[in-house]
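Of the protein chains in this complex, one is absent; all others appear in place.
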Amino acid sequence: MATRPLGVEVPGAPVALHRPGAWTVLARFCRKKPLGAVGGFLMLVILFTAVFADQLATYDPIATDAGQSLARPGPEHWLGADHLGRDIYSRIVHGARVSLIVGLASTLLGSVLGGVIGLLSGYIGGHTDLVTQRVMDILQGLPLLVLALVMSAALGPSIPNVVIAISIPIIPRAARVIRASVLSIREMQYVEAARALGLRHLRIAFRHILPNTIGPFIVLCTAQLGSAILVEAALSFLGLGIPEPYPSWGRMLSVSAAEYAQKAPWLVLFPGLAISLAVFGSNLLGDALRDTLDPRLRGG
Amino acid sequence: MKAYIAQRLGIGLLTLLGMSVVIFVLLRLAPGDIVDILFSTGGYVNPVERQAIERELGLDRPVWVQYVEWLRQIVTGDLGKSYRYDLPAWEIIRPLIPVTLELAALSLVVAVALGVPLGVISAVRQDTALDYALRVFSLAGLSMPSFWLGMVIILTLVAWFGWIPPVTYVSPSQNLWLHVVQFSLPALAVGYRSSALIMRITRSSLLEVMREDYIRTARAKGQSGRVVIWRHALKNAILPVVTVIGIEFAFLIGGLVVTETVFNLPGLARFLVEAILWRDYPIVQNLVMFIAIVVIVSNLVVDMLYGFLDPRVRYGH
Partner (left out) sequence: MTRSRIMVLAVIIGVSAFVAIGARGALAQTPKYGGHLNLMQREDLSQGFAIHETSTIATSFPSMPCFNNLVVFDQTKRAESVDNLVGELAEKWSWQDNYRNLVFLLRKDVKWHDGQPFTSKDVKFTFDMVREAPDAAGKLRINPRKDWYSNVEAIETPDPHTVVFRLKRPQPGLLVMLASGYSPIYAAHVNPATYRTGCVGTGPFKLKEWRKGEFVDYVKNPDYFVKGRPYLDSLRYVVIKERGTRTAALQAGQLDVSFPGETTKTAAEQLKKAVPGLVITPVAQAVSDNVIMNTKKPPFDNPKIRLAVAYAIDRKALIAAVHQGGAVPGASQQPRPYGVWGLLDRDLATLPGYGKPEDMKARARKLLAEAGVTPQNPLKVEMATRAIAMYVDLASFVINELKQVGIEATLKQVETAQWHPMATRGEYQIGANLTGLGVDEPDANYYENYACGSPRNYSQYCDEQVQKMIEAQSQELNPQKRLAMVSALQKKVEEDAARPVLDWRLDYFTVWPYVKNLVPHDNIYNFGRMADVWRDK
């Protein structure tokens, strides 16, 4: 029996309802959303760089070499060297690991926590919802960077602390998106049916509603990943982010970069480009995913 | 209508109260306080002197007493004294407000002036090369760290022209032209970022509206394309844009923090970072509350504007 993609009806021929394979979906996505494909590709490159940083780097990212101070980009140092003679390319490659880990970890932490809060708040409704909403308002009222700043100062410089600091402002935003999604699904018939059948609430919430929020959740994650990376960069720039010795793109831009920038503009150029490309990729991908997965959210 | 405003204000007040607790607690979680910083500028530590200073600043009282005292001060309009500068906090904060407000306003103007037209063009020429180019351009703005953009601007200026915008604040009354020059670059840097979001919202909401029936009807009636767009579509597409502008205002503060630092503008955002580093509790607490109030009020204004512009949303909530 010939199989046809969902939705295509050939009159007279029985249609096998067959879910399209993963590659087909991917190919279709790339064709329909070329920008999203570019974004996805960029993210894959960065992911690859992060995972294989040790193999891709040409030098030890924290090893100094006085003789190579501010070396120009060339065969020895592909992207040049900083004032301590550290290879910029290797630091950027390892920085990908740091930025990605921090970005992903904080995004996931914030989104999952916020998502659960939004899910329960939206499903239970009533007073619980009202109170939770106000608490979320409180957290959201403080601008992202300010909250992350205070948290970072409160917790001190270390990778787990920076992850927590950046994840906190994400929680209310995630909660809001998931809650909106839950509210619209809650009234649907199959949920009513489940309730009529007497299924316990928690089971309904997690078995039936949750899977349908995956779409908005993915969109949310990719959108927040970009801002998480940017917030981490800003925190490192202000001196409150990832501490040494981990190379951080944001910290590569603080202090010495600006001071020596006229003699060695590559100090400022390449880390900034790295940050921009990472965020750019995640934004492109996020946009395309949003268009595909949840057209209702297209309005913003 | 009045009930609605009252309800919103009431909720806003509760939210502010909650925020005050959060910021109060968070600050005191941070290791070290002003006394530690004062001693660090002295280069040593002395427990006896430390106790004396704590007593002088009121830091030796129980935490909840300090919190109540702070609330009491706010209610009576007293913003307390800066720990670092030993002066009334309001006296120090007051000259900073116009700088940040002006920068924020200018940035929003840039954002709207850049974002809305680009969004319209992009929507009208949907899926063409121009559309893609514009979307990439605006997305680039959203992706660049704003402090990086500022840094690159300053370094390029000094390297190519041997000139940078004034590093000391020039007020409009002192020298209007220099003042404009001083603010235009940072406004552009921050505004470019915000314009991206506004452009995207404008584009997508315009696209949705253009599919609406009444547009098609207008077209069928023979009205020219451009008129249709500007008269009908845009009017309704503005609604989400207005909402976003309100949200963006809060989002702006983050960009302002680094931009004020890089361009050396004496604004609230830059001062806030300093105050956090110095554990100057009165300044940080009051500044954060001030920002929160601005955000809440702007959200309220936006919602009311939304209600005013879209009669469907006016009553009930």
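The first chain written gets the first letter, and so on, giving A and B; residue counts start at 1 in each chain.
Rule of thumb we're sticking to: a residue touches a chain if its C-beta (ideal position, glycine included) is under 8 Å from a C-beta of that chain, and two chains touch if they have at least 3 such contacts.
Since we're looking at a predicted model, the values are computed, not measured.
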{"item": "Omitted-chain contact residue, chosen from B:4, B:67, B:85 or B:290", "value": "B:85"}
{"item": "Touching residue (missing chain; options B:16, B:53 or B:140)", "value": "B:53"}
{"item": "Touching the absent chain when the full complex is considered, from B:10, B:42, B:58 or B:98", "value": "B:42"}
{"item": "Touching residues on chain A - with respect to the absent chain", "value": "62-67, 69-70, 83-85, 153, 156-157, 239, 243-245, 254-263"}
{"item": "On chain B, residues whose C-beta touches the chain left out of the figure", "value": "31-33, 36-46, 49, 52-53, 56, 85-87, 92, 95, 151, 154-155, 157-159, 162-164, 166-169, 261-264, 266, 270-271, 274, 277, 279"}
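The rule is short, and it goes like this: only the chains that are shown with their structure count from here on.
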{"item": "Residues of chain B that touch chain A when the two form their complex", "value": "11, 14-15, 18-19, 22-23, 26-27, 29-31, 132, 135-136, 139-140, 142-148, 151-152, 155, 158-159, 200-201, 204-205, 207-208, 240, 243-244, 250-254, 257-258, 261, 272-273, 276-277, 284, 288, 291-292, 295-296"}
{"item": "Interfacial residue positions of chain A with respect to chain B in the complex", "value": "35, 134-135, 137-139, 141-146, 149-151, 153-156, 226, 230-231, 233-234, 237-238, 250, 253, 257-258, 261-262, 265, 268-269, 272, 275-277, 279-280, 283-284, 287, 298-300"}
